[in-house]
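Here the complex is missing one protein chain, while the rest keep their positions.
And then chain A:
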Amino acid sequence: VSLRKPEIKLESLKEDIKDFLKTSGWEKKLQNAVYSELNVFPSPCHPAAPPEHMKEPLAYMRKAQGSWEKRILKSLNSMCTELSIPLAQKRPVSEQKELLNKWNEMGTDEPDLSLFRPVYAPKDFLEVLMNLRNPNYENGEQPSFRSHLGLIQVPLKVKDIPELKEDFSELSLNTGQLGIDDSAQVPPEFFENEHVRVGQKVLAEQDSAAAQQYVRQGCPTALRADLWALILNISNQPEDILYYEQLKSNVIQHDLLVDSLIYKDVKLTASNDDYYFVFEDYLYQVLLCFSRDTSVLEHFTYSSATPPKSYIRGKLGMEEYAVFYPPNVNYNSFILSVAPLCFLYHEPPKLYQIFREMYVRFFFRLHSISSHPSGIVSLCLLFETLLQTHLPQLFYHLREIGAQPLRISFKWMVRAFSGYLATDQLLLLWDRILGYNSLEILAVLAAAVFAFRAVNLMEVTSLAAAEAVLADLSTLKVMPLLQIFLFATVT
């Protein structure tokens, strides 16, 4: 439209377009989109590298992930056979109508789920990770004080505290933090008021990169929903709402075995949770849609996982009737990673998008075997290394009594601490995951928790007793713990 104006001259067209982009806000949107892609996709690799290498460069990791997936699929298939339920089938029309009516209150359904069992438990996954070995690594050394005493025995590179201090420099003692410097005893003039002001400015500018930098110091609760959406580059586009509605209609029309597993898991976890039970119905809506969302498949180009694919019964080979099974068929972790978001987003389409983006950026790495620094293997190794290096006495003691620390902290990390911390603390932690675009902070926090309870842990004499000391994290304040562990512990 504006190109029809007589002022537009061919000579200055290039400049005019640039100005137009700036004033209309499109420049910012483009920047945000590019920034978002940079965050998500890995750096380009060698042109001759095959696509598997982009998924996962190390062959033995790829192999291990492949075996793990086969195992899950086998388990799913045998469950189908046992229960005579297909993996996927079309719903009869009457059932479709019923589900549509009940869409907003699926929590009141009472199907018989007793025969469904979770496909695997976190500890099964941990066993697989413990057994990972790099066939090219010859460790002929005699065990010594330098040996790694933990459960993970692959030689991945993980950071040490000096490197972490540099990476997480905004968490230092000299920098204001939400979660510390906004407590009741601190006058808001010292930090909080200014921080809120800056946050509002960042939102006004709609700058993703600035937002990501900003949230490293924590989000004010009132700005968090918008800041996360900005960082994840999610805006309120009508096509997104349409997409969600499309997914919803897929759910109505087709019944997946996975649905029952989801249902059962929600009932077991979120429905019983003091913080999350209120949002039970939203969880069904989001998760049922998620398992039909083929756009999630895009992220598998950079994930070590390859999703098992299935077809609606009777439509074998027809791509439009394909459904895929996300690698983490044990929905425990999914559920707990959606639930905290319900505190921020109360419209299902937006909640859905935020969750999907969080999954393809971060959470998928917790459920697949890879060498990525934010992958679960690296996180486990980072945790163990931090503990062994900085609390050797504690580590050794726990190992001696049969309480390998990772056995306790694994479930925290694999769920990104959801279901263990109080929600306000969890959100402060996830601020930093977004801010640093990394899950490493989960391992650091896990180590910090052990450090905090070290005195009591030194006195226990069994795994059960150690579990008991670490059973209740709901009173912990995460930012002081992180700050002390990284910046105030004598190393």
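What we mean here is this: a contact is a pair of C-beta atoms (placed from the backbone, for glycine too) under 8 Å apart; a residue touches a chain by one contact, two chains touch by 3 or more; residues count from 1.
Note that in this section contacts and distances are computed from a predicted model.
Name the omitted chain as UniProt records it, choosing among "Polyglutamylase complex subunit TTLL1", "Geranylgeranyl transferase type-2 subunit beta", "WDR63 protein" or "SERTA domain containing 1".
"Polyglutamylase complex subunit TTLL1"
Which of A:Phe343, A:Phe395, A:Trp412 or A:Phe452 touches the chain that is not shown?
For the chain that is not drawn, the touching residue is A:Phe343.
Give the residue, chosen from A:Asp207, A:Asp255 or A:Glu280, that touches the chain omitted from the document.
A:Glu280
One chain is left out of this view; which of A:Pro220, A:Pro373 or A:Pro480 touches it in the full complex?
A:Pro220
Where does chain A touch the missing chain, residue by residue?
Where chain A meets the chain not shown: residues 104-105, 107-108, 110, 184, 187-188, 220-222, 224-225, 271-275, 277-282, 342-346, 423-424.
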